[in-house]
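See below for the structure under consideration.
Only one protein chain is missing; all other protein chains are in place.
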């Protein structure tokens, strides 16, 4: 495994659905929380930026569901950051069940920086901070 | 627009996040609910199947976020069903803001049928029901 | 039934948990969405107020769970508004399954108006608008 950041979490029962497995949409939550924790570790605060009118948004998400997490599972999310351009960046993210490192999900998330009015904005300082 | 099914909904405030827009993960909820309503319209009940040990699961999701929905927005989700094989099927799904039909999201969701033990199972009768 | 406002909804499968019933926390979502739709019907926009630094917040919630909603259930939420003071108000809210009007939940929600800095603020115009 080759990654820039890793976060451990545990499935919470309310995240599981009728099928007894973590609902698909919840993986988006896990991925987002990991990205935001990664950004924080680089001194980039998603909430602060939002308050300043700089919105980091997801423009594309490709999710490959490999196996299901269930109640009680410990898991970890890995993240690899790839700057693509001054306004676009990519996160390679995988989710593994901790006990056997079985891959639950592999994802590629593409993000951009947009202003409050919805227009793309350059945030070179963010990208540079992260790239270092 | 070319689709097999369409569902109208309205953004609920609790679905919006710090940025004041619908959180990314919530679009997965909208898409899922639309798929399940479509299936129900074809007499295929997701919850009933789950209770019988037949789990319809998402194996792949490709989401292209085009514009953001916000508090109060009315929107509709369209769905086109493509059977791919006896155990695999695909949904083309778009989300449009109602007032101007602006595209908010376009997605391709690939699904499969698996047993309680996680193995792929054929559900030709379901696929056939839907294909009609 | 004696109420000021009523909203029809349908259970969505992602709102159900391992037990196959709507998760407890989701009823809070149903109640909130109904309150916000009620406020909108009185020209009070929760999101607009938040953007202006006036936050309507819940200070107390008493929830009595009577019966469970499940996948596919249609239900309606009723709301009765009681102004308590210039900064405090109360909502009596019930949730009924539509097909037989069985009570699923009865709740009393107490709300207040606070500023961005967390201090109580008078919003007489809001209360008056609603009370009319």
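Order of writing sets the chain letters: A, B and C. Residues in each chain are counted from 1.
Here is the rule we go by: contacts are C-beta pairs under 8 Å (C-beta built on N, C-alpha and C of every residue); 3 or more make two chains touch, one makes a residue touch a chain.
Note that the structure is predicted; figures quoted are calculated from it, not measured.
Q: Check the options A:33, A:52 or A:122 and report the residue that touches the missing chain.
A: Touching the chain that is not displayed is residue A:33.
Q: Spell out the interface residues on chain B facing the chain that's missing from view.
A: Counting only chain B, the missing chain is touched by 13-14, 16-18, 20, 23, 25, 71.
Q: If the missing chain were put back, which residues of chain C would it touch?
A: So the residues of chain C touching the missing chain come out as 18-19, 21, 23-26, 28-29, 32, 46-47, 50, 55, 57-65, 67-68, 118.
Q: Kindly note down the residues of chain A that lie in touch with the hidden chain.
A: Counting only chain A, the missing chain is touched by 12-14, 16, 20, 29, 32-33, 36, 40, 45-47, 51, 70-72.
Here is the rule we use: only the chains that are shown with their structure count from here on.
Q: Suppose chain centres are the mean of their C-alpha atoms. Which chain sits farthest from chain A?
A: Greatest centre separation from chain A goes to chain C.
Q: Please tell me whether the contact surfaces of chain A and chain C are same or different in residue numbering, using the over-half criterion.
A: The interface of chain A with chain C is built from mostly shared positions.
Q: On a C-alpha centroid basis, what's the spacing between chain B and chain C, in Å?
A: 27
Q: Mind checking the centre-to-centre distance between chain A and chain C? Centres are C-alpha means, answer in whole Å.
A: It comes to 32 Å between the two C-alpha centres.
Q: Scan chain A for residues touching two or more other chains and write them down.
A: 18, 23, 25
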